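Step one of this worksheet: look at the structure below.
Just one protein chain is left out here, and the rest sit where they should.
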Amino acid sequence: MIIQLEEKISEKDYLEVAEVVRAIGYKATEVKTQQGRYIVAIGTKDFDIRSVGQLAGVSDVHRVSDAYKLVSNKWKVDPTSVDLGDGVTIRTGGLSLMAGPCAIESEEQVRKILAHLVENGIQIMRGGVFKPRTSPYSFQGVGIEGLKMWHTLAREAGIKIVSEVLAVDQIETMHDYVDMYQVGARNAQNFSLLLELGRVNKPVLLKRGMSGTLEELLQSAEYIFSSGNERLLLCERGIRTFEKSYRNTLDLNAVPVLKEKSHLPVIVDPSHGIGVRRFVEPMALAGVVAGCDGLIFEIGEVPEKAYSDAQQTLDFKESADLIRKTRALKEIAL
Amino acid sequence: MIIQLEEKISEKDYLEVAEVVRAIGYKATEVKTQQGRYIVAIGTKDFDIRSVGQLAGVSDVHRVSDAYKLVSNKWKVDPTSVDLGDGVTIRTGGLSLMAGPCAIESEEQVRKILAHLVENGIQIMRGGVFKPRTSPYSFQGVGIEGLKMWHTLAREAGIKIVSEVLAVDQIETMHDYVDMYQVGARNAQNFSLLLELGRVNKPVLLKRGMSGTLEELLQSAEYIFSSGNERLLLCERGIRTFEKSYRNTLDLNAVPVLKEKSHLPVIVDPSHGIGVRRFVEPMALAGVVAGCDGLIFEIGEVPEKAYSDAQQTLDFKESADLIRKTRALKEIAL
Amino acid sequence: MIIQLEEKISEKDYLEVAEVVRAIGYKATEVKTQQGRYIVAIGTKDFDIRSVGQLAGVSDVHRVSDAYKLVSNKWKVDPTSVDLGDGVTIRTGGLSLMAGPCAIESEEQVRKILAHLVENGIQIMRGGVFKPRTSPYSFQGVGIEGLKMWHTLAREAGIKIVSEVLAVDQIETMHDYVDMYQVGARNAQNFSLLLELGRVNKPVLLKRGMSGTLEELLQSAEYIFSSGNERLLLCERGIRTFEKSYRNTLDLNAVPVLKEKSHLPVIVDPSHGIGVRRFVEPMALAGVVAGCDGLIFEIGEVPEKAYSDAQQTLDFKESADLIRKTRALKEIAL
Partner (left out) sequence: MIIQLEEKISEKDYLEVAEVVRAIGYKATEVKTQQGRYIVAIGTKDFDIRSVGQLAGVSDVHRVSDAYKLVSNKWKVDPTSVDLGDGVTIRTGGLSLMAGPCAIESEEQVRKILAHLVENGIQIMRGGVFKPRTSPYSFQGVGIEGLKMWHTLAREAGIKIVSEVLAVDQIETMHDYVDMYQVGARNAQNFSLLLELGRVNKPVLLKRGMSGTLEELLQSAEYIFSSGNERLLLCERGIRTFEKSYRNTLDLNAVPVLKEKSHLPVIVDPSHGIGVRRFVEPMALAGVVAGCDGLIFEIGEVPEKAYSDAQQTLDFKESADLIRKTRALKEIAL
């Protein structure tokens, strides 16, 4: 059960609502986000929902049978839009494109990619400065100094930044230089990181775990939401399967299913999803048709020279083609 | 290595070619299909390919490094078209639609579906008369008598039939009443069935195994081809994953990858692929955009009443919508 | 529900029992095996079980809630023993060892292995004469002539034969030369083959499918049993996982779970299970401790020279060690 509270509910009224919920036999969790105030009540007993709805300070009450609550589609009438500021908004039903390198490498690289994005009307640039690598001896990213450089150039170009955060202490370090945090597949169930991201006033793009189920993804989103941050995007980025012809298996089934289960926008990452450069375009287009609200993909001037993910990075011509095609496809009314 | 032989190669010349191949240290397999004659030579030694190409009776020689040979894209210039007769052809780059019930149940059911197909310009009807069921106590299909009834009605309506074959002895039983055999996921590595289907003068639609890799699918196709039958279709129908929100996980990554690896047409089955009725349409459309050459899907007048697969069957309105949308999507030049 | 019938039940009494079952609303399947006669009744309605149990010709009635019925542990008091003749019996709680090459290759090979088996007190030899190979160009086995040779030598040595059957028509071909049929992982859901094996008077060792669940394995066993053959063994032989350090992942969890679910003996195949020679012994011993009733493993005089599965075959010294250790381990009362 989700109890939406009035913004200015008095402390006395709040305590009474919580008391009534507990009296029914439910466990009450108070949730305060930047957008609202809720009590999430967990229990199985049947009761008259009006007994809660009529209390002072309660604006609405919703039964939500899903294991996840606040990210469920069962209570929120309007789908969530995520505002990055300056008019950049990721809207359900829209098509937000985010592109950039696997890893930020140099000023020259950043300048060239920013120019490409501006030229193609893309408003959000992706890029890693802290890289999660299987081996401790692999390139770990340029770190915070690289992020500052990137931030300065991106601001000049009017482009927003999304970048992966690996650790709680990086949240503050990165805070003034990113417009959206990204949580990668390996941290999809790093609950302490998720909780901390709930306390931040920036949107979060949350990737599905490498072998994670959709329910696990939604529960991880619930961690962030219930900790205070409603501005969330869900991202399908490929799962592990037995197939060896591709790096991962982009699971486009997740798109319509997540759209049905949750009010959060759904983004597709075809670059990690299939992991093979020449197949990124068909999978991206298929993702658009399957109903995603945005794409995030890897580009570079000379993909072959990238420090990482070279084999799945599009060059600028391929990127421009993909952008044009996704937009054309999105406009078609079937 | 694939050695294409001239149709009228003399026995003497044939023996010499085979002898030369063996002398190089390769194992030679003779393949005669309805369309051509080949020697498939397996080995690893390096040699001058011209020494074979110049022999009498040899029309062409191709190095094929893939584990599968005759179904590989590495030797055949033109993609394969599969002719079902009467002008019904499944073409690479086309969009062949096949629809019908999970299982044939009654004459009335067949008549209604045929009428729906004719009305919507669909030329091929799918349907099972021998059903592979996990439990021996589940409905096993109407059998050969049902197939004969269906065949009579389909002929009258000018519609072709594709139906699953479960056993070698059914090949002959079904022969005069089907236009294409289907091999299901559970028989994807039933090699004796595949070999026998190589000796039949009817096309075969071969489904990927439930946890099968693409290489295994192509090797299974190689069994049929090398046993004599070139008229083959590959079908992606969903793989087993950990996700519980859908019955299977339709793997659309397989579409562009199979198209690159093989000259055979690639069909997508969104009904088994995701297994949830309301998600069949987005997955079908995504499959078209990913580049498939056809779709096979389940329909019924009142899906809720079907003996099997009720939860993934489209009704006639949903079917007509899907057909219209796939065609509109196919015509778009991005 | 399983209704055990008296051996000499009259036709009239039988028809009445079937009629009563149908009147309750259950679907009745008649099963006649070499050991008994049953009606398997499928339905969900509640009813007084005594109304069936008191009918003439009924010896016992059992509720079985599992999806599989006759192979379930819920009705059969005594675990199944499988008799191969001449005093060779695979007993629940015993430790039946079966060893031999992946593929039968030559008379010399067979003689040496038979001598090794006799020397070590092993009564059953495994070996393939029809080999299921992913590629049609790989060695497909020596066929029926090789089986006849093997059979002659094995009879002389007093050793029983278990060998894989790939196709319905091989059942009869092989019949006089094997003591037990084996169904491989790729045919675990080849239902027409399973049904036909139900009509044969020889035991069947049924392997789990490559990504098959235990319920699927038990349902496949149910196909054979309900078709007439009760002499069945279940075999765990490794499943497909993401791990690349071993060929398959031997799933020993299956051993205690299958033992609880079914009355059939459970055999472990550590050779295919892990697929790495030096790890076959620890996995075999772990299987014994986990509670299996037998082992089937691959041996050869010079494993490196085997036509197939060389990397998982034990030499005679390793085999003798393994045999000794498994027996020592089995005798320990913890």
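Each chain gets a letter, A, B and C, in the order it is written, and its residues are counted from 1.
Operating definition for what follows: a residue touches a chain if its C-beta (ideal position, glycine included) is under 8 Å from a C-beta of that chain, and two chains touch if they have at least 3 such contacts.
Bear in mind that the values here come from a model prediction, so they are computed numbers and not experimental data.
Note on the undisplayed chain: of the listed residues A:D60, A:D86, A:E107 or A:D169, the one touching it is A:D169.
Among C:L250, C:I267 or C:L314, only C:L250 touches the chain that is left out of the view.
Note on the undisplayed chain: of the listed residues C:P136, C:P265 or C:G287, the one touching it is C:G287. Where subunit C meets the omitted chain, the residues involved are 211, 213-215, 239, 241-246, 249-257, 260-261, 273-274, 276, 278-279, 282-283, 285-291, 324-325, 328-329, 332, 334. Mapped onto subunit A, contacts with the missing chain fall at residues 27, 29, 40, 42, 67-69, 132-137, 166-170, 186-187, 189-193, 195, 210-211, 215-216, 219, 222-223, 226-227, 240. Touching the omitted chain from subunit B are residues 211, 240, 242.
Assume only the chains that are shown with their structure count from here on.
A turn of 180° superposes the CA atoms of subunit A on those of subunit C, with the angle given to the nearest 5. In whole angstrom, the spacing between the mean C-alpha positions of subunit B and subunit C is 33.
Mean C-alpha position of subunit A lies 50 Å from that of subunit C. Subunit A and subunit B have CA centres that are 39 Å apart.
Within subunit A, residues 211, 242 each touch two or more of the remaining chains.
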